[in-house]
Every structure is written in structure tokens, then in C-alpha cells.
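With one protein chain withheld, the remaining protein chains of the complex are depicted in position.
Coming up: chain A.
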């Protein structure tokens, strides 16, 4: 009785244009064709995700997956993560934290707040590209629960 899932939009919150481009390139190389919506800062991303009123109503009927960088110019990714997971409409939205930090405490903090995956951007490009491609494969088989 499962109906055809709506295509999932990938919301990429990444202030570094280069990183965003590399991530996008490698996701595409993995064969993922979903729409990718990019945001350069936290405020615009929050506005999009939770709506202008911040209620989260905007997210209803709009399955999405969030790629989140922690190091943003106007706020930390942790704030965004916390707000997403605290809102009843967005709390089931998968969040993949993608950042340069491999600080254990920070990773733990993200998982505690409800991050679904935590990926460190390795400096070695091969492994970086590999990680993103794997993530792409993961995304292609992933089911996003749709909200009514």
C-alpha cells in the first residue's frame, strides 16, 4: 500500500562555495539526481526549513534531507540542528553533519542532538570524494518518511 514517495530535496547548508561545489559534484557523480538546494548561511536556511514564521509548517509535505556544515558565518550548525530536532514538523528530517571538525565532543554533541550521520571532511581529496559518493549511494536508497 505504499505510495510513490515524493522526490527528496537535498538542503545543503554550507558557507564555503568550494566545498558546496565539490560536494555537489561528487553527489552527482554517485548518480544522485535529486534537487539540491544550497544555502550559504544559517539564517536563510532556517527561514527556508521552518518557514518565515519559524513554525515548521512550511516543511509539511516537502520531504527533504539536510547536509549541514557546523562552521557557518552567522550561527553554528549545532544551533540549526537543535532547532530542526526540536520542531515537531522537522524532527524526522534526516540531518547529515558534514564538517572539518573531528573533535570527539562535538561529534557526540551532534549525535546527542539527533544528528543521523556525522561525516568529517577529510583533507585527502580521494577519501573526501569517496565519502561523498558513498553518501550519494546511501541517499539513493534512503526512504524519507513523509509528513502528512
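In the analysis below, contacts are C-beta pairs under 8 Å (C-beta built on N, C-alpha and C of every residue); 3 or more make two chains touch, one makes a residue touch a chain; residues count from 1.
Note that in this section contacts and distances are computed from a predicted model.
> One chain of this complex is not shown here; going by its UniProt record, which of these names is it: "ABC transporter permease", "histidine kinase", "Manganese transport system membrane protein MntC" or "LVIVD repeat-containing protein"?
Going by its UniProt entry, the chain not pictured is "histidine kinase".
> Touching the left-out chain: which of A:35, A:74, A:88 or A:103?
A:103
> Looking beyond the chains shown, say which of A:22, A:58, A:119 or A:137 touches the absent one.
Among A:22, A:58, A:119 or A:137, only A:22 touches the chain that is not shown.
> For chain A, which residues lie in contact with the unshown chain of the complex?
For chain A, the residues touching the absent chain are 16, 18-19, 22, 25, 71, 100-101, 103, 121, 123-126, 128-129.
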